[in-house]
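This is the structure I want to talk about, given as structure tokens.
In this view, the complex is presented without one of its protein chains, the others remaining in place.
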Amino acid sequence: MTLTMFVQHSLNALTLGSLYALIAIGYTMVYGILRLINFAHGDVFMLGAYFIFYAGALLHLPWMVGVVLAIILTSFCGVLVERAAYRPLRDAPRISALISSIGVSFFIENLAIVIFTGVPKPVVRPSWLVSIIKFHGVRILPLTIVVPLICLGLVAGLLFIVYKTKPGLAMRAISKDIETTRLMGVSVNKIISLTFGIGSALAAASGIMWALRYPQIQPLMGLIPGLKAFIAAVVGGIGSIHGAVIGGMLLGFVEIMIVAFFPALSGYKDAFAFILLIVILLLKPTGLMGEKIEEKV
Amino acid sequence: MSERNIILKTPGLTMRFGGLTAVDNFDIEVQEGRIVGLIGPNGAGKTTCFNMITGFYNPSEGNIYFYDEDITGLPTHKVCAKGIARTFQNIRLFYNETVLQNVMIGAHLRQRSSWWQAPLNLPSFLREEKEISDKAMFLLEKVGLSDLAGEKANSLPYGEQRRLEIARALATQPKFLLLDEPAAGMNPQESWELMHFIQKTREDFDLTILLIEHDMKVVMGVCEHIWVLDYGKLIAEGPPEEIQANPKVIEAYLGEEYLENA
Partner (left out) sequence: MMGDRIRNHTLTLVAIFGLATFLWWANGNFDGYKIQIMNLIAINAILAVSLNLIYGFTGMFSLGHAGFMCVGAYVSSLLILPASQKEAIYILEPIIAPLHAAHAPFVVAVLLGGVVAAVFGLLIALPVLRLGGDYLGIATLGFGEIIRVFANNLVPITNGALGLKGIPGYANLWWNYGFMLFTFYVIIRIVNSNFGNALKAIRDDEVAAKAMGIDTYRYRVTSFTIGAFFAGIGGALLASLLTTIDPKMFLFVMTFQVLMIVVAGGLGSITGSIIGSVVITILLEWLRFVENPIIIGSFEIPGIPGMRMVIFSLSLVLIILFRREGLMGMRELTWDTLLSPFGKRGDVE
């Protein structure tokens, strides 16, 4: 493998890792607050991709307007899911909300098959993002530079919200102790909605960029990336935003590099993530950045 | 007094959570056959001690000896198999099961036959299942719950749930029983009955009992030796009369209110 190829693979890995990281953040935030694995998150990601498709194909909106609209709509869907399917179960056994999220996930997928049809749709990409630039012999897709940069910007924004603003403080408080936070006069429901909104917006951003990177979208496209992003969140240490980013990047590199170095294994690509999950959890059950949680007796 | 065996010894037992030292150098020796008490204000670290002894927490420092055997760091189920059973401060029954099933689950530890014998219907398996059910009934009679054997555990009133929890612990055939606030939520009449029940249980099952309790009447009435824990440190130990008279204990734990009411 030459150095130029290695650089190209690294850029690809960085891009894929960014996309995973953005989805993983949604999982980790929801899990941190509600201890719920939101199985429907991957499907919210899929909705983001479809919204951008329809914004362009159906409404002929300019690119940036489409992006904003798609993110807002997806975010709204995420909040709606929480309202309808998780909030009524907040005091129920945790397993109920988990089943509900599986049901919602399946519902969104099948509804998408009915509405969008199962036929893959081609996403039209702005040409400047996909016209290859040569730089010292390295062939660079501008997209592979733009995606990590946008990811970086979004994560920085998120960290600002979580660590420097009042709603962010409330989020962190809820993740420690929801009841006490409620007693402190925080409107827990609003904060949870906000969490779902932010998580879904990031998933939408990832979905849009995913559609640019892999411009064939279909209703089940959220399933595998969703699973892998959840794994990224667990590997990084669930509940930790930094962990989600690190986990996502790690997963992106593992996938791209294994296929790059051992092309014969490319058929098994989708299995790497799960093997990585099991290995990491056996070595460090709380994930790379996770805090140790003592069992309450 | 010195004739007795030491059933439990905890030299230098310490538990730290992050930077917080919950229990510091908890060092006790419990003599076989005694009923002893561990008291202290809320948050003093009493339950943490129980959790270390029963293997829920792995102590940061120090050791736990059960009959001179080092059981530090053993997983909970193995500690129980050694002969240490406990109850919980916030009662933890198997609420979806019947009263009888709860006790049978306790007795499962000493069951020899294994799961694959169930579908085979072997006579030895059926006999043992019957023995366990009989033993569970016997224990329910001992705690006065045999009439309720078929009821769901969550349908029992509070006091009976406490007794069921003790029966369930007894079913594991312990030598050493840890009771975490057995009198919590009981009225004076009930706690008075509980005292006798604890004493009788010790006689009937040849037990050593360590209890955490806030009800001073129960503690002073039933315990032969008491340790006092405050902010994770032992501040006093001795027979009840001494503890009652100990100024440090009165100040730290019993407080002015107690002096006024006494």
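Order as written gives the chain letters A and B; numbering starts at 1 within each chain.
Criterion: contacts are C-beta pairs under 8 Å (C-beta built on N, C-alpha and C of every residue); 3 or more make two chains touch, one makes a residue touch a chain.
Bear in mind that the values here come from a model prediction, so they are computed numbers and not experimental data.
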>> From the list A:Val123, A:Ala273 or A:Met289, pick the residue that touches the absent chain.
In response: A:Ala273
>> Among B:Ile105, B:Met137, B:Met216 or B:Ile235, which one touches the chain that has been omitted from the display?
In response: B:Ile105
>> Applying the definition given at the start, please give the residues of subunit B touching the unseen chain.
In response: 54, 56, 75-77, 80-81, 85-86, 88, 92-98, 101, 104-109, 111, 114-115, 118-119, 121, 125, 129, 132, 150, 168-169, 171-172
>> Residue by residue, what part of subunit A touches the chain that was omitted?
In response: 31, 35, 37, 85, 88-89, 92, 95-96, 98-100, 102-104, 106-107, 109-111, 113-114, 118, 223-224, 227, 230-231, 234, 267-268, 270-271, 273-275, 277-278, 281-282, 285, 295, 297
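Here, only the chains that are shown with their structure count from here on.
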>> Using Cα averages as centroids, what's the distance between subunit A and subunit B in whole Å?
In response: 47
